[in-house]
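Here the complex is missing a single protein chain, while all its other protein chains stay put.
Then we have chain A:
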C-alpha cells in the first residue's frame, strides 16, 4: 500500500507523464522574458541595418505581421489554438519545444 514500490499509475501503466494543464506564474514570467528577448533581437537587427540604409524582407514581414510582447493578448501569449481540444485552446507549454519556438499568431476567430 505504502512505500517505494506501491502501485501508482506511472508504475503500473508504463508511460504516464503528468504535465499540469495550466502554467504557473513563474513559467508565465519566464515566457514573457523570452518573448521580450526576441523582440529586442528584432529591434537590434532593425537598428543596425537601418543605419546602413538596409533591411531584409523577412525582417520587414516580422515587423508588419508579428505583435510584440506588449501588444499580445494574454490569451495569445499563454495559449495556442488546437482543433482537438475542447474550446480550441490549449496552454502554450503543451506545444513541443515551446521555449525555443516563436508562436504568436493564432487563427482569427479562435
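FYI, a residue touches a chain if its C-beta (ideal position, glycine included) is under 8 Å from a C-beta of that chain, and two chains touch if they have at least 3 such contacts; residues count from 1.
What we mean here is this: contacts and distances are computed from a predicted model.
For the omitted chain of this complex, the UniProt record lists the protein as "Large ribosomal subunit protein uL30m", which is one of "DNA polymerase delta subunit 3", "Mitochondrial import inner membrane translocase, subunit Tim17/22", "Large ribosomal subunit protein uL30m" or "Actin-related protein 2/3 complex subunit". Across the entire complex, the residue among A:26, A:83 or A:97 in touch with the chain not shown is A:97.
Counting over the whole complex, chain A has residues 34, 37-38, 41-42, 44-45, 47-49, 51-52, 54-56, 58-59, 62, 97, 99-102 touching the chain that is not drawn.
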